[in-house]
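Only one protein chain is missing; all other protein chains are in place.
Should a chain be cited, it is by its letter among A, B and C, assigned in written order, with residues numbered from 1 in that chain.
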Amino acid sequence: MPMGGDGRGRLLHLLDISARDGQVNWPARVGLVIAILLSVGSAAIVTLPDLPAFERFDCQVATAVAGVMFLAEYLWRIWRAPLLDPDLPHARRRYLLSFIGLVDLLSAAPLLGLVMPELADTLLLGQLLSLFKLSRLTPALSLVATVLKSEWRALAAALLVMLVLLVIASGVMYLLERGAQPTVFSSIPRSLWWGIVTMATVGYGDMTPVTPFGRLFGGMVMLLGIAMFAVPAGILATGFATEIRRRDFVVTWNAVARVPLFTGLDATRIAAIARLLKPQIVPERQVVVRRGEPADAMFFIMEGEVEVEIEPPVKLAKGQFFGEVGLLLDTTRNATVAALTETRLLVLDRADFQRLMHQHPDLKARIEAIAAERKR
Amino acid sequence: MPMGGDGRGRLLHLLDISARDGQVNWPARVGLVIAILLSVGSAAIVTLPDLPAFERFDCQVATAVAGVMFLAEYLWRIWRAPLLDPDLPHARRRYLLSFIGLVDLLSAAPLLGLVMPELADTLLLGQLLSLFKLSRLTPALSLVATVLKSEWRALAAALLVMLVLLVIASGVMYLLERGAQPTVFSSIPRSLWWGIVTMATVGYGDMTPVTPFGRLFGGMVMLLGIAMFAVPAGILATGFATEIRRRDFVVTWNAVARVPLFTGLDATRIAAIARLLKPQIVPERQVVVRRGEPADAMFFIMEGEVEVEIEPPVKLAKGQFFGEVGLLLDTTRNATVAALTETRLLVLDRADFQRLMHQHPDLKARIEAIAAERKR
Amino acid sequence: MPMGGDGRGRLLHLLDISARDGQVNWPARVGLVIAILLSVGSAAIVTLPDLPAFERFDCQVATAVAGVMFLAEYLWRIWRAPLLDPDLPHARRRYLLSFIGLVDLLSAAPLLGLVMPELADTLLLGQLLSLFKLSRLTPALSLVATVLKSEWRALAAALLVMLVLLVIASGVMYLLERGAQPTVFSSIPRSLWWGIVTMATVGYGDMTPVTPFGRLFGGMVMLLGIAMFAVPAGILATGFATEIRRRDFVVTWNAVARVPLFTGLDATRIAAIARLLKPQIVPERQVVVRRGEPADAMFFIMEGEVEVEIEPPVKLAKGQFFGEVGLLLDTTRNATVAALTETRLLVLDRADFQRLMHQHPDLKARIEAIAAERKR
Partner (left out) sequence: MPMGGDGRGRLLHLLDISARDGQVNWPARVGLVIAILLSVGSAAIVTLPDLPAFERFDCQVATAVAGVMFLAEYLWRIWRAPLLDPDLPHARRRYLLSFIGLVDLLSAAPLLGLVMPELADTLLLGQLLSLFKLSRLTPALSLVATVLKSEWRALAAALLVMLVLLVIASGVMYLLERGAQPTVFSSIPRSLWWGIVTMATVGYGDMTPVTPFGRLFGGMVMLLGIAMFAVPAGILATGFATEIRRRDFVVTWNAVARVPLFTGLDATRIAAIARLLKPQIVPERQVVVRRGEPADAMFFIMEGEVEVEIEPPVKLAKGQFFGEVGLLLDTTRNATVAALTETRLLVLDRADFQRLMHQHPDLKARIEAIAAERKR
């Protein structure tokens, strides 16, 4: 992340297509998405067999435009690499040899195909790989990377089991079927194609057993295949769920850290508070707390707006909190609070509130100050 | 929801096919289901190639009947739109431009095909789309909409990853196979068909790799495809489970809100109580509490009937509660209670009961009044 | 369940093939399994096109043997029906009209085919349906029935959504493809076959779209199909998991009910205790509690054997308990206890133990008596 404060840093920030705030640099990001679409689209269309010459020319123009943009991006990234983290040694070499650096290079390579048409065909691949550049623009692809990284041990174990079963099943099927279909099941490597097509339940039908024993064994392989192939799918699905939950927690954490009340607490403590809070969605015009009821929780507004029905009514919005007075004084609610819009709240209930106040005398003091002011 | 009190509102209620209580307006609902079945059935049958002329005529009659009903419904809905929520501006325009409004229009459109036979073919689509009208009659379709809405971010992320993998896999397979099968893998767009058919594990077999490298790469794509395609399925399945659980909670909430004891509590508080209650199913003739045992819970009857074995025996049914006397006086059970039919109970245990009583002195007073009456 | 005490009941018990204890009546059960295998096997083999005459005869013999056994079973079940629950009116008619009653009738019907060979072919179905008789012999099939019953609302909702999508997808594909393949996509009913084969990811390949728009739409249908078809699979899988957990709870419940200490408690209270117990598996020769350590739990032996290392050592087995002395006297362990074999224990920890003792003075008295005796 570029640090502001000097002209170079500001320029960097202005151009930085990988920044996540999405405010300053949307033109660069939109341009990059357009270039990716141009690149992939032209690669796909140019392969159509009976393409009119002028459309082929259009594709070459698109390839050229995207290629120039990717080349510019590549050069800019090489120049910028050492500026991102001045402490990191060999930043340029690291970038050049990274996976995404190679993708950036290959994405720009189709430019070469325009001058050397005999290479154009092979360089198509670079145009397709430019899709991986999207990983800088959306967290979706990086999510996959994170999940693969955190679950790779379980995945590798499942994959090894699947490979062992695949090889053995294919070998046995070769032995069973080569007599009846010597040209179809002509070798174990060919039989492996039957194995993977069957165990993945794709079932093209280009190779099928015809002997009774082949079919009996094939049926058992199918049962086993489905069961074993379900395991990595399950691992990945669980991994995704966990990762998405983790990111949700980080969102809550950030929301809590942004509440003025909690400024200055360290990460572990904010995490502890974040864990105490339970989300609640209140529909429009619903009453959240009612005057005269016992106070059993306080509320932080994450999104939306509520109205405290006192004279004159007070509106509270994102980042503010309410319901603390009743908890502090251990009395009933002194005002009704209703949601003006659909409101997302985080709820801190009485017991957790009191434990928190007890552990943080300074937090208690701050809340009491605000409460005292509100009471007036 | 129409408000009663004036004639127009009452008429509206009587005719309202979208009402959920299912009591007043069943004739309209049944009529609509019949019209949908007629419409879809005639659309399917009329396409049969060697249909006798008289059956074709029957189909046209069915189309006409359904079309007239849909047209009437459509006009009625346009007329009614502003009455549903008088505060909402442009209610008619909103309805006309909504998805379900367009479905209502297209469902009625096949009527046009009867006078302009050259359009009949295209208007078949409208007849099929009338199935979406079912979403007003059953929560099943709206459940899908809710899940898609709440999970769309995760689904879009998974879809993007799948599309990126699909395009790259198909492009690479095109490069690997076009030499061996120039007419089958003739372009990247055609190769995309292979990609989606394979990664979705459908595997028609109309396009299959034949080269060793093509098959090796194809096997890897299958493994990847299964894993990646499992992710949206997992997200949807989890989303459905969550949504169904949420609706179950709403059912409990409504059940609690209908218990006379809890009348006048606000939504948050009823939700709190609903969370304290644990469901329990008691088979026919089973004893729920036994005289002389210590009292550790009170029970709310959700469905079924129980008998309090005192002299004379007392029957309690849906909406009533028992077991509170022992909790209030902290004594043993003073009567055996047995289920007369299979009974669904919600159980509130001692600790939760006492916390509740402590927080709601008025609730305590009400329960004590009923308990005192029962003791006599 | 037949009540013992009179000759008729005892006879009933001896013959009862549906009894679950699996001790008295294993000959009847084994006989029935053999009859089912004979029946299904002969039905399958008799259809083989080039079967030698003598093997065809063998099949007829097997059919006859199984048919006679099924007929005997059927008549016996009709005779027995009213004895099972004397209070139930119309027990015979109920059995005759029940699903399993019809299965019993159809299973015996192939006998008829031996005298009327022209019916034999159709009566094959009865031989196959005899497999449903297994549901009386194993809980596996009844598990499916229970899950379907408890999840039918969610399943019906998912099925309805799938049917709506199927019909609309098939209709649209018909409109897209009939121009290019008028003989393949010749009508909507035929297109429905494409729809179900594709959305279920079976993909025979007998009907595939060939136009670009047809393939684009087909790809979208595949994505949607996988996602939607995952929902009922997810519901069923979850339902099975829940049901298996519930049965595990019932097993614990029964184990608790069989502990002499808890005799005479009612069902709700035993359920409450069962919920408090946590299972623990201790490997052979592992120490469970060590002399001198503080006592924090007592243990019930579900399976296996432990040795209390005092002089002389005492062995405790299934149904017995230990570790209660330390809890009662609030002291440290007065003896080491080690597992002689792999032992399944249920653990009741200190806090739950004390709550239980407080609520059941009589239980406390009984435990104190046994503990006092053991101390001596």
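By definition in this document, contacts are C-beta pairs under 8 Å (C-beta built on N, C-alpha and C of every residue); 3 or more make two chains touch, one makes a residue touch a chain.
If you're wondering where the values come from, they're calculated on a predicted model, not measured in any experiment.
Novice: Which one, A:L119, A:L175, A:L276 or A:A371, makes contact with the chain that was left out?
Specialist: Checking each option in A:L119, A:L175, A:L276 or A:A371, the one touching the absent chain turns out to be A:L175.
Novice: Pick out which of C:G67, C:G113, C:G171 or C:G234 touches the chain that's been left out of the picture.
Specialist: C:G234
Novice: With the full complex in mind, choose from C:R153, C:R290, C:K315 or C:R355 the residue touching the hidden chain.
Specialist: C:R290
Novice: Pick out which of C:A91, C:A200 or C:M357 touches the chain that's been left out of the picture.
Specialist: In the full complex, the listed residue that touches the missing chain is C:A200.
Novice: Which is it among C:L134, C:L276 or C:M357 that touches the chain not included here?
Specialist: The missing chain is touched by C:L134.
Novice: Go through chain C and note every residue touching the omitted chain.
Specialist: Answer for chain C: residues 40, 43-45, 47-49, 121-122, 124-125, 128-129, 131-132, 134, 138-141, 143-144, 159, 162, 189, 192-193, 196-197, 200-206, 229, 232-234, 236-238, 240-241, 244, 280, 282, 286-290, 293-294, 296 touch the chain left out.
Novice: List every residue of chain B that touches the chain not included in the displayed model.
Specialist: Touch set of chain B with respect to the missing chain: 201-205.
Novice: Since one chain has been left out of the picture, which residues of chain A touch it in the full complex?
Specialist: 154, 156-158, 160-161, 164, 167-168, 171-172, 174-175, 186-189, 192, 198, 201-205, 208, 212, 215, 218-219, 222-223, 225-228, 230-231, 233-235, 238, 266-269, 272, 359-360
In this section, only the chains that are shown with their structure count from here on.
Novice: Would you mind working out whether chain A and chain B touch using mostly the same residue numbers, over half shared, or mostly different ones?
Specialist: Homomeric contact, different residues on each side for the most part.
Novice: Which one of the chains is closest to the middle, using the mean of its C-alpha atoms?
Specialist: So the chain nearest the centre of the shown protein is B.
Novice: Whole-Å distance, chain A centre to chain B centre, using C-alpha means?
Specialist: The answer is 29 Å.
Novice: Counting in whole Å, what is the centre-to-centre distance of chain A and chain C, each centre being its mean C-alpha position?
Specialist: 40
Novice: Hey, what residues on chain C touch two or more of the other chains?
Specialist: Residues 201-205 of chain C touch two or more partner chains.
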